[in-house]
Structure formats: C-alpha cells, structure tokens
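As you look at this complex, bear in mind that one protein chain is not there, while each of the others sits in place.
Residue numbering begins at 1 within each chain, and the chains themselves are lettered A, B and C in the order written.
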Amino acid sequence: PEKLAAFQARIDAGEKIEPKDWMPEGYRKTLIRQIGQHAHSEIVGQLPEGNWITRAPSLERKAILLAKVQDEAGHGLYLYGAAETLGVSRDELTEMLLDGRMKYSSIFNYPTLTWADMGAVGWLVDGAAIMNQVPLQRTSYGPYARAMVRICKEESFHQRQGFHIMMQMAKGTEAQRRMAQDALDRFWYPSLMMFGPSDKDSVHSAQSMKWRIKMNTNDELRQKFVDQTVPQAEYLGLTVPDPDLAWNEEKGGYDFTEPDWSEFHDVLRGNGPCNRERLEARNRAWDDGAWVREGMMAHAAKRRAAKVAAE
Amino acid sequence: PEKLAAFQARIDAGEKIEPKDWMPEGYRKTLIRQIGQHAHSEIVGQLPEGNWITRAPSLERKAILLAKVQDEAGHGLYLYGAAETLGVSRDELTEMLLDGRMKYSSIFNYPTLTWADMGAVGWLVDGAAIMNQVPLQRTSYGPYARAMVRICKEESFHQRQGFHIMMQMAKGTEAQRRMAQDALDRFWYPSLMMFGPSDKDSVHSAQSMKWRIKMNTNDELRQKFVDQTVPQAEYLGLTVPDPDLAWNEEKGGYDFTEPDWSEFHDVLRGNGPCNRERLEARNRAWDDGAWVREGMMAHAAKRRAAKVAAE
Amino acid sequence: MSALFEFLCRQGDSTLILGQRLGEWCGHAPALEEDIALANVALDLIGQTQMWLGLATEVEGAVRDADDLAMRRDVWDFRNLLLVEQPNGDFGQTTMRQWLFDQFHVLQLERLCDSADDRVAAIAAKAVKEVRYHLERSSGTVIALGDGTEESHGRMQAALDRLWPYAGEMFESDAIDAELAEAGIAPEPADLRAPWDVAVDATLAEATLTRPESDFTQTGGRSGKRHSEHLGHLLAQMQWLPRAYPDARW
Partner (left out) sequence: MSALFEFLCRQGDSTLILGQRLGEWCGHAPALEEDIALANVALDLIGQTQMWLGLATEVEGAVRDADDLAMRRDVWDFRNLLLVEQPNGDFGQTTMRQWLFDQFHVLQLERLCDSADDRVAAIAAKAVKEVRYHLERSSGTVIALGDGTEESHGRMQAALDRLWPYAGEMFESDAIDAELAEAGIAPEPADLRAPWDVAVDATLAEATLTRPESDFTQTGGRSGKRHSEHLGHLLAQMQWLPRAYPDARW
C-alpha cells in the first residue's frame, strides 16, 4: 500500500513509469491488454486496406496504400515492443489474438467495399484513432508514450491522405460522389463506436484514468470527433447519415444520435460482418507461416553453432 | 491364330466387335489406351474453357459455355463407360491420368488467354477433334463407335458455336478483330499437331488401321483439316499464320508448313505451357474430393444395409 | 426505382451470383457426375437470371438490358443475398449453401407461380421445375455426406455452422416486400420461414446434422446496404471483359 501510494504520487506528478520500475499488477495487466489490443488492431487493420491494394485505381494510389499498410505493420512492431517491456512476448500476445482471448478494434470487422472506403477509413477511422491516441502521448507508461509519439505522427499523415481520397471523389464524377457518400453512410456509426460504450456503461474507466492510461472519457472523445468531422463532411459536400445532427450553441458542440449499441455488442461477440474472415485470415497466416519461422530459427541456430565452433 | 484370323475377318466384313466377343489382347490394350486418352482429353479439356466461364462477356455466352463444358464432361462419361466394357474401371483410368501414365490431348496444355480463345478452341480444336472422330463412328468396336455417334453430334454443334464467336469478333471492333487474329495465331499450329506426328514418324498406325481403330492416317486428316479451315479463316477475314500457305491445284489441297515437331515433343514430355497446371488441377480435384466420394459410398452402404435389415 | 424493379433485381442477382460461384467449380469437382451437375445448376440459374433481369429492364422502361445490369453495376447496386456471394469453400460448403438456398427458392417460386403479375408467374413456373430438381439433388447430397463418414459429417456440420448466419436474410421483409405482398405479386419472405424450417429440420435429421442454436442473422445483401468483401472480387472477374471493351458486342 505504501508502494502503491508512492507509485500513484509519481503518476500524479507527471513522471513516466519505466519497465524496471515497480508497478502494481493491475497497472501492468491493464497496460498489456490495452497495448496488446492496440497492436492487434494495427495488424488486423492491414486486412481491410490490403483488400484494395490489388485494386487501387492508379499506380500512385497503389503506392500510397502500400506505404500505409507498411506503416501499420510498423506500428504493430513498436507496440508489441512496448508490450514486451511489460514481460509478455509477441508470440504470446499473437496467440491470444488468434484464439480470441484478446480483441482488436471492432471497426476492422466491417468490410471495405469500394475504393471510397479507403478514403473513409483514412478520414474517419484513422481520425478517430488519432483522437484516441494523441492524449496517450502523455500516458504514464514511458515506452507506450514514446511509441505513441511516433505513431501519431504517421497516423495524422494517413488521415490527411484519406481525406484527400474523399476530396478527390467528392469533386469527381457523379458515381464517385455517390461512392463517397455510401462510404460515409457505412462508416459513420462504426467510427463513433470506436470510442467505446457511453461513459455511463463504461467499466474500468475510473482506475485507468487515475493511472493515466486513459486520458479522456469515451464520450468526451466521441464529442470531439463529431465536432471535428461534421464540418469536414460539409466541406466535402457529403451528408452525415444522422437526421438529428444539429449544432448546439449552448454546449458548443453538435448533438448527434448515438450509435446502435446492440450492433456494437454483436460485433464484440463475434457477429460482425467480417469477424470470422479476419480471424481466419490471421490464423491462416500464422499457421501457414509456421514452417518459415521454424526454418529461420533453425538456420539461425546453425549459424550460431558454426560461429561458436569456429571460435 | 485361327481365332485371330476369324477376328480379322469379322472386322474386314465390317462387323462390330462387342464386349463379350473374343478379341486379341493387343486390340483390347490399344483400344483402352485410345478411348482412355480420349476420355481424359474431355475431362482436362474442361479446364481451358472453364478458365473463361467466370469471365464470359454476357449472360448468353456464359450459358453457352456452361452448356458446352457440361457436354464435355458428359462425353467423358460415355467414353469411360465404353472403356469399362473392356475391363478397366474409371478410377483405374483416372489414376493413370493423374500419375502421368496416360496422356490427354496435348492441345489442352496451351493456355486460353482471351475470350477469342473460346472461339478458336471451338472452331479449330473442336474442328480438328471432329475430323478425327467422324470416321471413328465406323470403328470396329461397338461401344466405342456408338459413343462416337453421340459425341460427334454435340461436337459439331460446339464447333459451330466457336465459329460464331469468331465471326462475332471478326465483324466487331478493331480490338476484337485483333483479339481474334491473335487467337488464330496461337492456336493454328497446336491444332495441326492434334492429328499426331507425320505419317512417316507415326508408330502403331498400320496395326490400328487394320483393326479399324484408326480409320485414316494423321497426314490425311491434317490435310483435310487445313483444306476445310483455310476458307473459313478467309471468310472471317483472318490470316492463317503461315506465309507458305498456298493452294496446290494439282493435289487439290493446300500446301502448308508443318508444325514445329520439337515443340510437339516438348509438350508431350511435360514441358508445354500448362502441363503442370492441368495435372495439378486434376490431382487437386481428385484429392480434395476424396472425402466426398468416400462419404457418398459410406452413405450408400448404410442405405443398403438398412434395406437388407428391413427385408 | 419501383418496388417491382427492386424485387426483380433481388431475384436475378441472387441467381446470377450463385450461378457465377458454381461456374468457378468447372473442372474441379470431386467426381465427373458432380462436374456435370454443378454446370447444369449454374446453367439453369444463369437462364433464370436472364429472365428476371430481362423483366427488370422491361419494367424499368428498356433503357438497358439484362447484360447491362449484370455487367455494369457496382457492388452497392447488387441485391443478391449474402448467402450466395459466400465463397465456394470445399464441396461441402458449396453443397450446403446450395441446399439452404434451394429449399427457400422452391418455396418462394411455388408461391410466385400464383403471382398477380403474369410475367412473374410465368418465369416462376418455368424456374420452379428446374429448382425442384436442384433441391432434390442438393438435399440428397447433404443427407449422404451428413450421414456418410465421420469426416464428411464433420465437414457438413462445419459448413452448416458457417453458413447458418446467412440463412436468416432470405426471410427478411422490408417495405418493398410489403408493397409487393399487398399487390399480390410476391409473398412476404417472412411467411416462407415456417415451411422452410419444417423442411430443413427434416433434412437435417436425416443427415444427422445439428441445427445451430443461434439465429443471429447477417444482413445487407438483399437491401444492398452492406455486401461482403467477397462480392467485389467476384464482380471484378465477372465484369472485367465487358468493361474493358465497352463498345464490343460478343
């Protein structure tokens, strides 16, 4: 309890906790869950965008998309690295993803159906992600905070690219405008869900905020996201699919319709449109790749043995 | 030897040999090889055309192509049936195809690369096949001759469909004409090879002709094919890719360049453009389908047992 | 867009996409008889597509033809069931998908034979004969493989579990269905559920397969709101040629 008080005092003083420092088990566990989930999201997040790499409409767009998924895999690497400082290996985390013990962001259980979805994912999904992540650059756990700094820089670049795709389509042909609107229609509510359930239904939040693992409440961030995104949609000439959306002068933000939380819970339970495909794809990659990983390790071992023998 | 003489006398008299009749072992073996090879060709022949079913340019064309490959599978059934009357099962024949002991027509080792190939295959490949098969309606082995009668009727229908595709393209846009010409360029010589090596290099021919298993020499049929096809190409406004092609008034047929027999032998040896793909596809179908065949048989056995028990 | 047009697209798109999927099997089936049967069913379905989409374009005012609908629309304009756009998987999955659909299809077409719209009734009368045969074959195969070996049983149960969440969409009713039911043109899909359940349960029992407990339903195909990622890949292949040569006639 004394240790605990000292720990909390450090956090309150804005100090960073480092891997070798003492920390409460709950802090460690919560961080592992949160960082792991975030890492998994980067990995699974390759799939909906990877779905369009082979169908990108131009060489330039193909290159940009390739660069983006490469960044995402890189984010996965940083984050698994940060999680490893907490004493859990990448392989352990991966197996928890693959057998369903750990989650990834529900948004990636929605399909990407047209090229406009590449825009919507960048604009809305990366936009929501950034909204979540920017405050985490100041989170209490050092390795996590530093990973976030690198990630946020790239994410905001991705978000601009996504918005650019949308702009290109919004000022394009009629079919393109229709495609862009359709993408917004499908991704709007799932994006709002990315901030998690309403504060009144959100568990764990208080403790996480005290530990500065979570910096804002779900509803705060969601409001901020809506307030930022609605004018962008207007700028694009697209209609947010919410008839009750309205500026509320008093609160200085938009009133908006909450997402359908029963859908959110269905997706969490595995009933999203793509849960099965996503997990199957990752399991297949892992299983099919086993011989490669084993071959690499066997070769490395031979090399080391040869080196030792030579010395 | 007496039996042999009587057998030959029956053949010379134009009688049909039936499954229960006595026949020389060589006759039986040659027939099994020939009918089996023909059956295998129908089966493997589904693949190059199947390659375009999912990409047919209209619903009508998709339907026609589906009907055609269905016919081909049907031909395979008749022919395996005819071979079975000679005491070899369909499964035995299939395994000989799959492990390379038996061949199929080399033409199916060439790829189908554009929609015009669906025309060229019908026009040239089915055309050459018919040229081979029409005389076989009069072959000495009864079940084979009867299978050929049914097959020839459908094949000539396919050939007309193929020619119709070519006509449609030849009178179409410039790109379509180019596509049609490209298909003719690629399929001309492989089609000429379908009649087998030049008579002077052809083994087994004499005995087979004596037995009326083979009715014409390879070169006779090839000449007939060229004489029939060149005017059709002219009608289509396409150029046969043979600069030395010329009408020979004296022999009443065309002089033409022989195909490159070294290519023919390469393909026979397994080095054609698609040998590997074709055999892999058939092997995969067979292996992946094992559980289905076993399941069906197990269920049939259960049914039989239940029926016996009920009686 | 009239309700009738929408309904006809739903009919024709489902037969089109399922026919397209079956066409992928060509030359790859477990036995020659299955190659023949798959091509035959695909052929029937493409023929039905020509009739349904042909009537759709007629209803629309003949500004385009059935091939335009098949070859020139993007994902969002397709109205096929999610079930039929699911990938072939193994032969068990293909058979299961076919049977779940055939059982619905027969019940629906039988009702459509009495449609107040003569053109719809005429198409249904022709199609129902074909589809009864499809059902006979697919239910027979489900039974044989369900009650076959341990492996075939396991694969069929896995196929059933996998595809079950897509079955419910066949019985979804929306405003379009209500309008057509009101006009006596087509039955409310929801009304077909009970007889489908009876028939399906009977076949499953014979096949020794267990009906999944959850009735959670994936939707979005029939309404066009959200197809699966599979459809776009299917369309890329199906439509490439006519889109690559827009001026050509074939």
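Here, a contact is a pair of C-beta atoms (placed from the backbone, for glycine too) under 8 Å apart; a residue touches a chain by one contact, two chains touch by 3 or more.
Not measured: the values here are computed from a predicted model.
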item	value
Shown chains that the omitted chain touches within the full complex	A, B, C
Of A:Ala5, A:Val292 or A:Ala310, the residue in touch with the unshown chain	A:Val292
Contact residue for the chain not shown (choose from A:Gly36, A:Gly76 or A:Pro143)	A:Gly76
Touch residues of subunit A, complete complex, unshown partner	43-44, 46-47, 49-50, 53-63, 66-67, 69-70, 73-74, 76-77, 80, 90, 115, 165, 168-169, 172-173, 175-176, 281-282, 284-286, 288-300, 302
Chain not shown, touching residues in subunit B	48, 51, 55, 110-114, 175, 178-179, 182, 186, 266, 271, 273-274, 276-277
Interface with the unshown chain - residue positions in subunit C	74, 233, 235-237, 239-240, 243-244, 246
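Everything below uses one rule, namely that only the chains that are shown with their structure count from here on.
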item	value
By count of C-beta pairs in contact, the leading pair of chains	B-C
Mean-CA-position distance for subunit B and subunit A (Å)	57
Multi-chain contact sites of subunit B, meaning residues that touch two or more partners	none
Touching two or more other chains - residues of subunit C	none
